[in-house]
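Excluded from the complex is one protein chain; the other protein chains are retained at their positions.
By letter and in written order, the chains are A, B and C; residue numbering begins at 1 in each of them.
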Amino acid sequence: MEIFLQQIVNGLAIGSIYALVAIGYTMVYGVMKLINFAHGDLVALAAYVGLTVLMQAFGMHLSNLWAVILMFTVTAMFISLFGIILERLAYRPLRKAPRLSAVVSALGASLAIENGIMLIWGPNIKVFPSNIFPSTRWHISGVVINSTQIAILLLSIILMIALYIFINRTKIGTAIRASAIDQDAAKLMGINVNGIIIAIFALGSFLGSIGGLFIGIYYRELYFQMGWIYGLNAFIAAIIGGIGNIPGAMLGGMLLGIFNVLIAGYVSNTWSEALTFALLIIILIIKPTGILGERVAEKV
Amino acid sequence: MLLQLNNVFKTFGGIVAINNLSFEVRNNQILGLIGPNGAGKTTVFNCITGIYKPEKGTIYFDGKNITGLKPHVISKLGIARTFQTIRLFPSMSVAENIMAGRHTKCRQTWFDSLIRTPKYFKDEKENWLKIKYYIDLLKLSEYTTSIVSSLPYGLQRKVEIARALASEPKLLILDEPAAGLNNKETQELVDLIYQIKAMGITILLIEHDMDMMMSLAEYIIVMNFGEKIAEGIPSEIQSNPQVIEAYLGSE
Amino acid sequence: MKLKNLLWVVVSLIFVLSFSSSYAAGVIKIGVQAPITGPFANEGQGIDNAVKMLVEQQNAKGGLLGKKLEVVTCDDEGTAVGGAICARKLVNDGVIAVIGTYSSTPAESAEPIYARAGVLQTSDATADSLTKHGYWTFFRNSCPNSAEATFTADFLVKKMHFKRIVVLSDYSTYSSDLADATVAALKKIGGNVIYKGKIQAGSQNFTPILTKIKAMNPDVIYFSGYYTDGGLIRAQQVALGIKAAFVGGDSNDNPEFFKLAGKSANGVYMINVPRPDILPYPLAKEFLRDYQAKYHMMPPSIWTLFNADGLRAIMYAIEKTKTTDTKKLAAFLHNLKNFPGITGPITFTKDGERAGSRFMAYEIYNNNQYKVVYKED
Partner (left out) sequence: MRKNLVWYILFFTIAVIYPHFVDPSWVDIGTTFALYSVVALSQDIVLGKAGMFDMGHATFFGIGAYTAAILNTVYNIPIIYTIPIAIALSALFGIIISWPIIHLRGDYLLVATIGFNIIFYQALQNNLFGLTGGPNGIFGIGAPVIFGINISSQRAIYYFAWFILLITMLIIYNIDKSKLGRAFHYLRESEIAAESFGVNKRFYKVLAFALGAGVASLAGVIFAVQYAAVSPETFNFTQSVLFFTIVIVGGPSSIPGILLGTFVMFVVPQFFREFATARYFVFGIAMILTMILRPQGIWPAKFGKLPKYLTKES
């Protein structure tokens, strides 16, 4: 039993990171119907930028707390801006183009960011310092939980609740939802769809950057291709939840985290990826638009 | 009796779209289906052509029960249609679009296509010549190789009708064919529909243009909120108080 | 239509341009076939850096046989396709020897091409099959898995008396072959392997498998993969409160391991060839110092050093035989015995296998201090 609980705890920690990253995919998809394959690499970029900022902060003899705060603010701002620029340069010119052209543009952006990271920070791994968060471990009836896990889980949940409120209670949030349902109608209602797209890229990149920093703090190892793995997982999480649906991305992320640990822990470790994807395919066969995705009846 | 609907019932997420609808279409008749927006007319068409499955009731076509069959099966039995919002194959040419109508008539198998057997050549030639006939019939010959998405709306409507005719249907379903057409084009359309009837094809028509409907249709079914509220020849419908109320009430 | 014409012209022009290949007299060309981009970019760039540095040093000393050395690099991206294309290209460029590549697949696809052209090839790739084809041009510069596996098994069973052994690897050919060989060696001497698992390199989250292992109550976890994963596995193992010892194969032995594992690195055992800072190999210390000075970073892994040794052996052969005739060089290399290398004495067998490497087991203490706990007799 404690083994099971241990797996669940660990699954939730990684799941919350997936969820944060998945939201970026789902928001962009919701409004633009674009799979932003570069999103994962943005997450990796965030981790690298964060590490650089952190090292600079330590160099200025800031205390741990201030260094971390500085790291989060500077990185989040930088990556949000980067997301906006990416949209402007790589996606906006393709808004009227066939959908898959924009997907290829996203793949190109992914390749460029990934190799850009390699050129700037080098091909070797980079390691986050281990002492930025006070790391306390608690043993609760055989289950080990550490303070980083709790911090990540809590912060992710707070961010997701904040996002939920933002999307459902504010004017911009309503405009985002409206644009997701029908861009043309939203335009007719006087919504500035360009502005909305900038907002979702900023917001999605912001959450992704937090996810990237969490990866840095939690696993501490950065390598230039990491974005692809996290990106793919988060994308799958978004699909499981029903892409385009924000609570779906949150749910999908948590579920994927738990699937991962349960499959690797109880079924087969060597086949864990295959089984995760098999499960995903089965979910899609039964529920073709993901768990919370609504089946859109095409108007004939 | 070519088409017969018996107590057809269809809901969308709990909302009743068609409620126990029954009507019949006789051979070589022009039957009109009218009703206010949202009355469920297009849904009826979609049930007949197999895009939606009715939850209850039966649909018979040419003596055969077609309820719940797949659209491509129903098409093969001799029903062709046009769409309320034009559904052509936008990046293909006019001729290729019309060729879609010949899909069920082409006799080449996929294997003939792949390696070009003699059957393939014979079949291609036969069917392309048919296309030429329909292109000429609808006076589209100067646009044969044009990409349809570049054509004006009225011509796109024509291509849709040509495509439907090319399938040599027994029943032709026209969903608001005059929508978006100017007067001249509408008049051409009316002439065309008479011409189609003269070819022995039965026509089922949805149209908002009441003048056109009253002059064209031989028999009219009136729907409101998914139910049939009246039926009869045009003159009866025009004087039916329920129909007038349905139209005025909904405005 | 104009654009189309232009495109075709460009296509044909590029083809024509690619005919040209330069031949310069008075130069000995050394090829580098390595994954400069792609998932193994760090390893590939490490090999390339090392070769360029050593060649530069040699040229500063006047080159070889009175000729300067010149390096030609080809990026094989770690793929079979890239391997074959690079091999053809380097052969065509007139190199006499090729250093690399890093992984087995491109080494294997390149091997017959070098053999047919009579170009020497020295690679760290560990797949057993590489030395089984009987190509006279191939020299493995790393230690064969079987030697390390036997040593590891002895260490785990005879020295440490571990009773419940877990063996982990990643999916690379090197790591999974080493794990298989180690399990086989363990079985031979009666070791008790309670679990053998694989992790996906780079996935970072190893807690599912570790939690599963925790329930099995092992007394040692042996990992045959890389420090990039090993350091994290160790850190996550300790974080989960798994008391078992951790033994890392040679690819774990890297400064970054200690950064990743942090305090958890203490008590870790590493299996490796003798370390530069423990045995008197001034060469290795010198190499690492120069590398650091030139590139401002450490080599990515031990594999860089192995390939550097491959190059050094070839340069030594040229110097001794006073020829660039690869047949004669190969004959010399096949009889090379105990040539002092960065990674220990270099001896090649008739198959081009590197023999006589000696392994040691170290224990880590004080975060990054080493002490020898076991060595071959």
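The criterion applied here is as follows: a residue touches a chain if its C-beta (ideal position, glycine included) is under 8 Å from a C-beta of that chain, and two chains touch if they have at least 3 such contacts.
Everything numeric here is computed off the predicted structure, so don't read it as measured data.
Novice: Name every shown chain in contact with the chain that has been left out of the document.
Specialist: A, B, C
Novice: One chain isn't shown here. Among B:59, B:99 or B:222, which residue touches it?
Specialist: Considering the complete complex, B:99 is the one touching the chain left out.
Novice: Using the touch definition from the top, which of C:57, C:79 or C:146 touches the missing chain?
Specialist: Among C:57, C:79 or C:146, only C:79 touches the chain that is not shown.
Novice: Which residue among A:9, A:226, A:239 or A:292 touches the omitted chain?
Specialist: Once the missing chain is taken into account, the touching residue is A:239.
Novice: Contacts of subunit B with the missing chain: which residues?
Specialist: Against the missing chain, subunit B presents residues 49-51, 70-72, 75-76, 80-81, 83, 87-96, 99-101, 103-104, 106, 108, 110, 112-116, 120, 123-125, 128-129, 131-132, 144-147, 163, 167.
Novice: Go through subunit A and note every residue touching the omitted chain.
Specialist: Interface with the chain not displayed, on the subunit A side: 29, 35, 89-90, 93-94, 96-105, 107-116, 118-119, 232, 235-236, 239, 243, 270-271, 273-274, 277-278, 280-281, 284-285, 288-290, 298, 300.
Novice: Touching the missing chain, which residues of subunit C?
Specialist: On the side of subunit C, residues 4, 7-8, 11-12, 14-16, 18-19, 21, 36-37, 41, 45, 72-75, 78-81, 84-89, 91-92, 104-105, 108-109, 112-113, 127, 129, 171-173, 176-177, 198 touch the unshown chain.
By our rule, only the chains that are shown with their structure count from here on.
Novice: As a test of understanding: of all chains, whose mean C-alpha position lies farthest from that of subunit B?
Specialist: C
Novice: Between subunit A and subunit B, tell me the centre distance in angstrom, where each centre is the average of that chain's C-alpha atoms.
Specialist: 48
Novice: For subunit B and subunit C, let me know how many angstrom lie between their CA-based centres, rounded off.
Specialist: Those two chain centres are 70 Å apart.
Novice: For subunit A, jot down the residues that touch at least 2 other chains.
Specialist: Expected reply: no residues.
Novice: Any idea which subunit C residues touch subunit A in the complex?
Specialist: Result: residues 37, 39, 41-42, 44-45, 197-200, 202-205, 207-209, 211-212, 214-215, 228, 231-232, 235, 239-241, 256, 259-260, 262-263, 297-298, 300 of subunit C touch subunit A.
Novice: Under the definition above, what is the set of subunit A residues touching subunit C in their complex?
Specialist: Of all residues in subunit A, those touching subunit C are 3, 6-7, 10-11, 14, 115, 118, 122-125, 127, 130, 137, 139, 144, 146, 215, 219-221, 223-226, 229, 260-266, 269-270, 272-273.
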